[in-house]
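As structure tokens, the structure follows; a few thoughts come after it.
Missing here: one protein chain of the complex. Every other protein chain is in place.
The block that comes next holds chain A.
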Amino acid sequence: MGTSGVPTAPGTSRAAMVARQADYWVTAYRRTWRGSVFTSFVTPLFYVVAMGVLLGRYIDPARADLQGAPSYLAYIAPGLVAAHVMQIATGEVTWPVLGKIKWDRTYLGMVATPLRISDIVAAHLLFVLFRVATTSAAFLVVLAFFDVFASPAGALGAFAATLLVGMAFATPLYGVSAGLKDQSAFAVIYRVMIVPLFLFSGAFFPISNLPAPLEAVAVVTPLWHGVDLTRMLTLGTLEPGPALVHLAYLGTLTALGWWWSVRRLSRRLVH
């Protein structure tokens, strides 16, 4: 892409440039993974048991219109996975990105090498993808014991869908973080964006339960598209039309986010 203006050895492919950063990310994760175990794996399981299993006893799926789910647990499970993936992806591109620019300045070290800005962004986002994939896979494996999947293919499809959800949040928020002066915006992002999305994007109840104006807002949020896509796959109720809309929405968000992230980080570090 050459956006950084830093000279690059001719003939180096993106893959080769990203692979050069593998050591860094592997070392960093080996030192910090313990702290992520609780937030990644235990918290979502608590939600499944508390809301899905225990509260679910009081919800009659036949009477409450749960979009074809046989139980409240089966309804809520895909929503919780998608929402959780959003939170993991967000966590990896907020404080860590600003930290690598401002506090530990890892990125500054990286741009002093032949790495291009887009290589640095790509490697960071690949790491986010790794975090999203491991979290989602672990969550889905645990859910398999609760018998919430219509078919194994649906469970695999749901896994792929959550990867897309993760990236649809990671790339635009990476762009946001890359341009921030200080961290105070993150608390606000969490409280006015991530928490409301978690609560109102159809993870816990059908958005048709919301008042009409709020339902209209929910329909345009990325998490609702992610939740609905994941849910159609786990319940085996996939409809091609809506599924394509979800894919196009999340895919576009990811692509635009990627482009914007590279641009914002270039401005921040080079110009």
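Miscellaneous remarks
Following the convention adopted for this analysis, contacts are C-beta pairs under 8 Å (C-beta built on N, C-alpha and C of every residue); 3 or more make two chains touch, one makes a residue touch a chain; residues count from 1.
Everything below uses one rule, namely that contacts and distances are computed from a predicted model.
Here one chain is missing from view; checked against "Acetyl-CoA acetyltransferase", "5-oxoprolinase subunit PxpB", "NADH-quinone oxidoreductase subunit B" or "Transport permease protein", UniProt names that protein "Transport permease protein". When the missing chain is restored to the complex, the residue among A:A160, A:L210 or A:V245 that touches it is A:L210.
Considering the whole complex, the residue from A:Y107, A:F127, A:Y174 or A:F200 that touches the absent chain is A:F200.
Across A:A19, A:L54, A:A153 or A:V270, the single residue that touches the chain missing here is A:L54.
Looking at chain A, the residues touching the absent chain are 34-35, 38-39, 42-43, 46-47, 49-51, 54-55, 57-59, 64, 66, 72, 184, 187-188, 191-192, 195-196, 199-200, 204-205, 209-210.
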